[in-house]
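Omission of a single protein chain aside, the complex is shown with its protein chains in their original locations.
Going in written order, the chains are labelled A, B and C, and every chain counts its residues from 1.
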Amino acid sequence: MPPLTRRGPGLDRRLLLKLAAAAAAVSTTRCSPPDDEIIPYVDMPEGMVAGEPMRFATTLSLSGYGRGFIAIAVDGRPIKIEGNPRHPYSLGATDVFAEAEILSLYDPGRSSVVHHGEQIATWEDFAAGWEQAVGARPDDAASDAAVGLVTGRVVSPTTLGRIEALRRRFPALRQYRYEPVNDDMARAGAKLAFGRLVAAAPRWDEADVVLTLDADPLGHGPEQLHIARGFAARRGAEHRQQLHAVEPAWTLTGAAADFRLPLAPRQMGEVARAVARRLGLDLGDPVLSDPQRAFAERAAEALATAQGRALAMAGDGQPPELHALCHWINGRLHAPVDYLPPVDPVEAGHADELQALAEDLRAGRVAALVIVDANPVYDAPDALRMAEAVAAAPFSAHLGLYPDETAQHCQWRLPLSHPLESWGDARAADGTASLVQPLIRRLYDTRTCDEFLALLALSAVRDAYGLTRETWASWAGGDFATWWRTALHDGVIADSRAAPLALSPARPTGLPPPDAPHALTVVLSPDPGVWDGRFAANPWLQECPHPLTKQVWGNAVRLAPGDAARAGIADEDTVDLVVNGATLSGPAVVTEAQADGVVAVGWGQGRFSPAMPIAHGVGTRFVGLGARPFSRLLAGAEIKKSDRSIPFRSTQSHTRLSGRSEALFQLATLAELATSRPEREPAPPSMLGIPPRGDYAWAMVIDTDACIGCNACVVACQAENNVPIVGPEEISQGRDMHWLRVDVYARPQGGAMRTGFQPVPCMHCELAPCEPVCPVEASVHDHEGLNVQVYNRCIGTRFCEANCPYKVRRFNWFAYADGQAYGDFAPALKAQHNPDVSARGRGVMEKCNYCLQRISRARRAAEKEDRQVAEGEMVTACQAACPTRAIHFGDLNSETSDVSRLRRAPRHYRLLEELNTRPRTTYLKRLYVSDAAS
Amino acid sequence: MSVAPDIERRWIAPSIESREQIDAIIAAPILAPRHTWRWWLTLAVSGGLTLLMIVTVTWLFGHGIGIFGNNTTIVWGFPIANYVWWLGIGHAGTLISALLLLTRQKWRASLNRFAETMTLFAASMAGLFPIFHLGRPYYLYWIIPYPNVQGLWPQWRSALVWDFWAVGTYITFSTLFWYVGLVPDLAMLRDRAARRGVRRLYGAFALGWRGSARHWEVYERFYRYMAALAVPLVVSVHSIVSLDFAASLEPGWADTIYPPYFVVGALYSGFAMVVVIAAVLRWACSFEAFITVQHFEAIGKVLLTASVIMGVSYATEWFWGWYGGERTERHLVTFLFTGPYAPLYYGQLLFNVLAPQLLWLPRFRQSILAVTVLSILINVGMWLERILIVWATLSRDYLPSAWRIFLPTFWDWALLAGSLGAFTFLFMIFARVLPALPAYELGKTWAEENGA
Amino acid sequence: MAVTYLVWQSPYATNQLLTRDQPVPFSHAHHVGDLGIDCRMCHTGVEKAAFAGVPSTHICMTCHSQLWTNAAMLAPVRKSYATGQPIRWRRVNRVPDYVFFDHSIHIAKGVGCSTCHGPVQNMALMRAQEPLTMGWCLQCHRHPERYVRPKDRVFDMAWQPPPDQRSEGARLVKAYRIDAARLTDCSTCHR
Partner (left out) sequence: MTGFLLAEYHTTHETLAAAAKAAEAGMPAIDVLSPNALEGIAAHLAPRPPKAPIGWVMVIAGGLGALLGYGMQWYSAVIDYPINSGGRGLNSWPAFLLVPYETAILSAAVVGLLGWLWLCGLPRPHHALFAAAVVERASQDRFLLVFNARDRSKAQIEHRLQPHAVYEIDA
């Protein structure tokens, strides 16, 4: 990757200037602050109070599906995304992608001007070029040009309307719709089972037993927040849901499961076969080893005995037959699943569409290629030679946020508006519609998709606001002004969810016998940070550790220990992965309890557009392997130790901790929990006089049983607290800045791997070891029990971090936030900064402060009204983001508060209790249904 | 006399025939220097390294502390180890001088002046490192209590504040002690100097000392009291430095054995450094008559004793790590022996404990070259010990998720090398302008040994 | 050291008593002293937000579109209104970025404007009345009873502490539920 910052030796101009400035500062006797200006509004917008945050509901999409969120803006500057409790696919929570959108908005690497070839051009130029290309006469808008329109999954009513309008102008229009992370298999399966396309929407909170077959419902994706909330509702000891996960390689679902079986992907159907047999459908004898069969039978039994409260689901990599069989099983079980009409109106499969695009382009069937917010050159496997195909189009235009790989091969590169500066709408996976509203005037002369399509279609209305209103005016009827205001305010359009279909039960379908065992099978899955690659230019997401490997700025080749040993590969070696003659390399991560013969790799990295310096060259583009697009499974792979050396960059080097972590990440079975006693607060030691508590005693309890390791809290904290990016070089040095890290634990216990996540913010110890060692009172306690770090007092001895047993403090080795920011992100960070939080300079220690700015705001608000801060009024950023509500925060002075109650729970424990630091952040143990081996 | 005259031992070689000769030899490098190429070469090398140190510090202040190899969990690195190491070296000078004075050891006279100077320079080098290692060194003054517009004070429970007072006191005290001891020699230089300017210069610093018996009476008393103060001071200083580690919660640091262990370690490295400097001075300034094999042998015995104590200390650590049974402590000991730092740890054990056992052999003790080489190894070993104290604990503390390894950068090494250069450079200047041996005390010893 | 301290806390270093030239020579003496306009008329955020708010051009023009419509002195205001370019005022009272001062909470807790801003009604051009050093803030944060006043007198520029301020102040501190111990927490102002 090209160097983004120069920190190597060499006396540069900047340093000289700095030194000169330092010398000047020393020599001036007057040390008064510089002259400042106050620039008020000429006319202040109504309802605005300078410096106070305003909240607006809006919608952000992931893989086409909208999720409603609340965006917070200060002085017209969006600074944070929060969940929208009203929206079913947010439920008040956020995920990493939503949180990180705020940085993408300000990303200096975004496309900002129209380019024609290498020339800077205007929208008018483009419009002229377009009309010329489609050969329209000035007096006649219609055209018979063979227009090819490439989009992702489009479910936005306005955009669909725009496409229809475009089709009216160009009857020969061919839309190629594909989404890299798609549900082709599930759709085919539904068709097999029901004879039509339907989308299954499980009601997670109603399920007592869940079996997943190579599926990762708790993993990242447009439905994660919805599912995770349902999952969380059934966690804990009471009414606990039993989760049986069968998967080839670790996923978040597997890590959260009560019973987990690592199994080769080709054998997934065998487990379903066993379940089907238990339910009375004999599809032959499952080909499983004894322990595997025992697992399958236990799961089958559990499902069968939970009639009406059990469900099974298959993953996107599994063949349609298995999906169909799961539908049959769910039908037999009367599973809590809604069947909804698909939101995506396109019938064709995503992979087929992309393949068709390549073929049509190559056959010259597309005269004018228009690509809207899609990146086929990156997404398509190398076998399709998509770059060539795109470049061959007589006319090509690409509208996108970034000058990506596809844009590089198009004649026109057009800048797309960011959702936070756009009007528009979207539908969620279940059809719930919501509006997209801008929080800021466009930063550059960009267009939204709808505006762009309107431009192509020569529509009368060309602005997104008008287009969106046009769509909904007819739908709303009646008092549109009120309807519009309500829709904007709520962030969700009432009654827009699709009504569940009443279907006849799924047909029983056969299941092909398992393939013969292969040497190695590659299992591809979207990256939990950069998704299908679209977020690769976002450094928050690049620096957001992979939940399981803790890798940042790259992707890895995860190997089962047996396969690694056979190939002579050790952890962090670089491994060559050979599939169909193509070789790709990446650092190896040897993972226990991964199915033998499975090589797990991630999508989304290895972006190669030279115009995207942040993403360029990070990781490997495994999506290029395979013959068909978006294959989740590639059989017949080989691995060998590579001659190349690709660094494995991670924030946690020791994830496998046999026998040493019982006290750190504590487990309990339901049986153990039933006999354990509620926890009591330890008496304070007599020697140290603990100062009396103030009006509040803030504390946090984190439920490790609910935590699914999704990292939303990590990025939320980063956004809220102006946590800087350090970049890959600094990570390699062992430096990171996240105030909140999520430690992953995996240890063999009782024949099974016991896994889980432990978010570690500052513990806010009452007897904080970091405080007495600070020579200047920069690390001190306040009366509400916060261990605060006074940045402006800190001189950077780092004694506090040296003496912190939890190692939660972060030091600004360089001016990450100010002056030495990663890449060219300095202005972006400045714009995104939360004005309520200091930006920390070089040489200063920082750390979690329980979102002190929020506490202070809540307290001031309450005091102005002469009342106490109410329970639930003060919510930390991590707590707000958490989709499973694993993070609880509140006041210990109140006996009835959530945290007080949880601290008395039998599952409660303190991290490193033996050190007697009396932490205010404490944990609830991870539960298992039983001690039984998986 | 409280101590019987040491008849068997003669600490000054018989080649000295008169008191005047002693003064002449000692004053020669100052008043009649002969600069050989060796002198210039050493000056150039040490000057070059000093320049490297200046460049490093400039770079450091321009770019930030991130130029070093420190990371999120191993927040302390070379500068802290260098600090402890230099301060340890800085301990021997004053302590040797004071202890030998209090016990009236005659061999003190051949060592005390340059040992005290070594203390000053080493302690000054040590004092710089905590400043360099600050994130915001320009706010160092916040650890000093002074009236300020914020109404804030230092945080007195911090071992770093104690360090500041201990090291500050130590440097001030050592300077006074050194200067007081220097006054009669400054008078001697004043009286021997031929040029008026030189005379005046030394005269000013000699304060008008004229060797009056009435002054000697106060002087001797005062000097002895200072020596008596020096001993508890020295012990306290390195004990306090050890509290930077011991007064923590970290595994491997929070040990009650740390203060004595640090003090012994300090003396050990200090004595070793005295040997090195003695060997160089003897060779460079023709002090063979005053610094004899016997001196090396005497220090060799001290080193031997200290090495045994160090060995016991290490063993104690292992024992408690194992016997205490605490997960993290046990793991730490294993980590030292088997982790990535293991080669350094074995080096430390070899240099600090095993190699010095050669000193049991009289023939080894009596070889100046052998003792000098050994001393250099001990200093390397002690530096390894210091860096491992910092590294090992921070690399492997309570939460495995935070485990890291330290990889030093060029600048880490540059600052260490630079400080060695600056130390040598200062010593070169010192040897050129001040008497490296106490002429009046050697004269007295000579007089006693020769019955004059 | 003492000399340094004296220099540091002197108006020379703190900019106390400094008057700055402004693009429009706005006189608080005239608007507040002579006309008796309430602070909140222009500083609209002072009860709601951290930032008291410097009036938008629009607020100036509410009056000056009727009064003194041709005064040369007001030309920059009219120009701003016409062109949409804001007036660039020069800051008089400044606390560092790492100090999070909130006007509204001080107002709510009975700290009057004049306690920090001085006799604004007598200032022809705005002047920094107090040094705004941390030590200065602490005087009140340690002993709020010496400074707080009844809430209805907060915007009273002429308020003077009554002779029984000591007992009256203590009563008010209690009534306002001011926890003086917490006021000296670092986190009260820094975060």
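Note that contacts are C-beta pairs under 8 Å (C-beta built on N, C-alpha and C of every residue); 3 or more make two chains touch, one makes a residue touch a chain.
Just so it is clear, the structure is predicted and the values come from calculations on it, not from any experiment.
From the options B:Ile54, B:Val180 or B:Ala342, the residue with contact to the chain not on display is B:Val180.
Between the chain not shown and the residues B:Ile12, B:Ile240 or B:Val275, the one that touches is B:Ile240. The hidden chain makes contact, of the residues B:Trp40, B:Tyr141 or B:Tyr225, with B:Tyr225.
Screening B:His91, B:Arg190 or B:Arg282 for touch with the missing chain picks out B:Arg190. Seen from chain B, the chain kept out of the figure touches residues 1, 18-20, 23, 145, 151-157, 161-162, 165-166, 168-169, 172-173, 176-177, 180, 184, 187-188, 190-192, 203-204, 207-222, 225-226, 229, 232-233, 236, 240, 243, 439-441, 443-444, 447, 451-452. Although one chain is not shown, part of chain A still touches it, namely residues 688-691, 765-772, 774, 777, 779-783, 918.
By definition in this document, only the chains that are shown with their structure count from here on.
Pairs B-C and A-B differ in how many C-beta pairs touch across them, and the larger number is found at A-B. Centroids built from CA atoms put chain C at 45 Å from chain A.
Annotation for chain A: residues 777, 793 touch two or more other chains.
Among all residues of chain B, those that touch two or more other chains are 152.
The touching residues of chain A, counted against chain C in their complex, run 30-33, 35-44, 49-52, 694-695, 777, 780, 782-784, 786, 788, 790-793, 836-839, 849, 852-853, 856, 860, 863-864, 866. For chain C in complex with chain B, the residues that touch the partner chain are 1-2, 5, 8-9, 14, 131, 133-136, 138. The residues of chain B lying in touch with chain C in their complex are 146-152.
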